[in-house]
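A protein chain is absent from this complex, but the other protein chains hold their places.
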Amino acid sequence: MTPNHAALELWPPAISATASETDLLILAFTVLTLLLTVPVFVAITYFALRYREGSEADRHPSGIRSNLIEISWMLIPFLLTLIFFVWGARLFIASKNAPPDAMVIEAIGRQWMWKFQHPTGQAEINDLHLPIGQPIRLRIISQDVIHALYLPALRLQVAALPDRYTDLWFKADKIGTYHLHCSEYCGTDHSVMGGQVTFMNPGDYQEWLTHAGAQQSKVAAGRTLYEAYGCAGCHDPGATVKAPSLVGLYGSPVKLADGRTVTADETWLREKILNPNGDRLAEGYKQVMPSFAGRIPEDELGRLIDFLKSYTAPASGKAAQANP
Amino acid sequence: MSATGSVGGTARREPHAPEATLGRKADYLHADSTLRSWFLTTDHKRIAILYLTSITGFFVIGAVAAGVVRLALIVPNGAIMTNDTYNKAFTIHGVVMVWFFLIPSIPATFGNFLIPLMIGAKDLAFPKLNLTSWYVFMAGAFFTLVSLVLGGVDTGWTFYAPLSTAFSNTWVLPALIGVTIVGFSSILTGLNFVVTIHTMRAPGMTWFKLPIFVWAHYATSLIFLLATPVITTALILLIMERGFHIGVFDPAYGGDPVLFQHLFWFYSHPAVYIMVLPGMGVISEIVPAFAQKKLFGYRFVAYASIGLASVTFFVWGHHMFVNGQSDLASLVFSALSFAVAVPSAVKVYNWTATIHKGSLRLDTPMLYAMGYIGLFVLGGLTGLYLATLAINQHIHATYFVVAHFHYIMVGGTVLAFLGGLHFWWPKFTGRMYSEPWGRVSAVLIFLGFNVTFFPQFILGYLGMPRRYATYPVEFQLLNVLSSAGATILAAGYIFPMLYLVYSLWFGRKAPANPWNAKGLEWETASPPPKHNFHSPPEVPRIPYDYPIQAQEARDQHG
């Protein structure tokens, strides 16, 4: 279930009425643009050839009053484009005011991940699952810098600001999986801050909420957290920091620098992440790992540990490719 | 001489002081050749050359950064360089291209060289200030280069808070200081131009005899004076925020993170007209010269410059439609952005009408001018797409925006710059460049440019966000095309650098007026003498006094 990977696509999928109307708007605007520019281009080319120096052309003044032409070529295109101002403005205002019955999803942006929370409490990282045929409002905020949530298939985006809510609403009518991006530059991993939005039939969505979906994506979410908090930056193969691989670590014995051996169970992992130094240093390594106490909220810590528990194969996926 | 009279501004003018001009054969280039005579010169022509060489250097830095960006984007997964390197590359590209190349490009070089010549003056009003502004420019450049050498900046050229104030751990401070300083150089240049155009015109050179080039620079200078101080304040606050955490942009202390964007765009939108108006001035000189015909609708084009310079202060919010700004504000900013198109339309249509029934020569400058008109129109109209609220919601911060501004800034201003450079090259240097090579490069640049940037419109509409080091694989084909175009473009830039430099030594000697053009700058020798004119120039009856006149000229000027 990844967005289609056609080598060359010339028109993006549109999955809501607003998206289709935006497409119509831009197509109509393009027609006007052609009407306004093609004459200029044709005229320049034609004049350039016709009135070449030495050519036999009539160069007598045409006697046209210039004020009249000037006014008309100012006003006519302006009035024509105003149509598009009005059209665009109406569509924009409509897409800003969500109907009161819309289902509200919380979205939180942070360097460099999105966290979504469904009304029923389930949370997802970077990916988002939604039902079609129902108005949905995303209530968005940021925890650090300014981000922006961008859903190209819906032709919508809005900034995530650190100090106030913004929102975005839509009613999709096609199922499928589409891109979800961060579109406001937010630092190093801006380009990997995103994932996929999947639209499902309402029944499937209910199913997803209650079943595997939530579970499965918990591990996936943990993987994302593992990258977002920079664990991968030190622990993945190829990292410049000398840190032990965490593959298959869960449940295995760990030799510590002070000679003890402990088992890497959930509690120990948790403590190691929150307070890695002191008597928890691994044998043969230096004290480099930062403390994450106060930086990772409890629910995310849980997901991170779930991921570590399932982590048996070396990293794959986009972040690994992005940081070779 | 003790000229201690208390004569008013309108009093009779003394004739040109003979000891200053006559009897000096040497032109400004050869008047004195020590290094010191260049670095301490107050001659506006030499200062223009100082600027020309320094901004060329910056263009090269910016272009190499663009090369790095295009190189990285050949593959979708960012395998060529780290995200960090990529971010630093486009930041330095934007910062250098905007602040150290495009903003000073035409005003500080051609404007400096030509304004006094065009109005029949011996120099700018404040020659020492003019030299100072070059040094200020270099000081700003120094700080920016320091930040580059130390490891670069990764905030984007827009320096949005709070990323730039609290989160980026790159060399933001030196870059900010550099950009703040360079603002003062702009202010000083603008001030000098305004005062010069008001007070230094030769007798008989009335406002409506001024070439459009001078009008355009007058409008540009007003923007320099009225907009730059605001960005200076914004940058000072940003520096204080980063250095001392004063809280203006931090919501935890009651500050407002979006406030910086308002202050930034209040300057940077007008700044885009700083970048394009002088280019329009250049085109307004080239087109009549190569059509041998009076510029159509002179007064309208002159007023349009002033019109652009005023409306431009009220549209900054169109960069922030999706940034949580109120709907009302968005509506107003969108409507005003449409209004800005009107003065631009005036210019485009008037250039076209000037060619009509002219007697055309398609030499290099004219090829650039024609390329300019086409690309500027495309860039401008796609600006209107962006100004349309519902469309902006989709293509904001995508490659559509990148394509829009490169069409105007590269397709527009850079082509105007190159066109002007070829047009006035004989005047600057006294040598002719190679015409065949000139034409080949002009065509090459036009083609390369379109291959590079047209695919970006499509990419943007497909939803590829800008400032992305990695991107979805389905966008690869168009990106590879764009990178391929950039190589053609690079070749197109390298040729002029070579043959222009070559012409300095081996070019044909240029006559005073190789293009048979009108305007006072063509009445003096090529290159001009140190004090510009051997004898006071004769101001013509009407501006653009070309052999072919439209009806209107006869009506208006009798």
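First chain written, first letter: the chains are A and B, and each begins at residue 1.
Definition applied: contacts are C-beta pairs under 8 Å (C-beta built on N, C-alpha and C of every residue); 3 or more make two chains touch, one makes a residue touch a chain.
Throughout what follows, contacts and distances are computed from a predicted model.
Per its UniProt entry, the chain excluded from the display bears the name "Cytochrome c oxidase subunit 3", taken from "Aspartyl/glutamyl-tRNA(Asn/Gln) amidotransferase subunit B", "2Fe-2S iron-sulfur cluster-binding protein", "Phosphate transport system permease protein PstA" or "Cytochrome c oxidase subunit 3". The chain that is not displayed touches the following shown chains in the complete assembly: B.
For the chain left out of this panel, the touching residue among B:L225, B:L362 or B:V443 is B:L225. Summary of contacts with the chain left out: across B:A31, B:M138, B:M240 or B:A512, the touching residue is B:M240.
Screening B:I80, B:L191 or B:A512 for touch with the missing chain picks out B:L191.
The residue touching the chain not shown here, chosen from B:I55, B:A125 or B:M432, is B:A125. Although one chain is not drawn, its touching partners on chain B can still be listed: residues 1-14, 16-17, 20, 121-127, 187, 191-192, 194-196, 198-200, 225-226, 228-230, 232-234, 236-237, 240, 244-248, 252-256, 259, 263, 531.
Here, only the chains that are shown with their structure count from here on.
Here the CA centre of chain A is 34 Å from the CA centre of chain B. Across the interface of their complex, chain A is touched by residues 77-79, 82-84, 87, 154-156, 158, 160, 162-163, 166-168, 251, 256-258, 291-292, 296-297, 300, 321-324, 327, 330-331, 334-335, 338-339, 341-342, 345-346, 348-350, 352-353, 355-362, 370, 373-374, 377-378, 381, 384-385, 387-394, 396-398, 458, 461-463, 465-474, 476-478, 548-552, 554 of chain B.
On the side of chain A, the complex with chain B involves touching residues 3-12, 18, 21-22, 25-26, 29, 33, 36-37, 40-41, 43-44, 47-48, 51-54, 57-66, 69-70, 73-74, 77-78, 81-82, 84-85, 87-93, 95-96, 111, 144-146, 148, 150, 152-153, 155-159, 161-164, 166, 179, 181-192, 318, 321-324.
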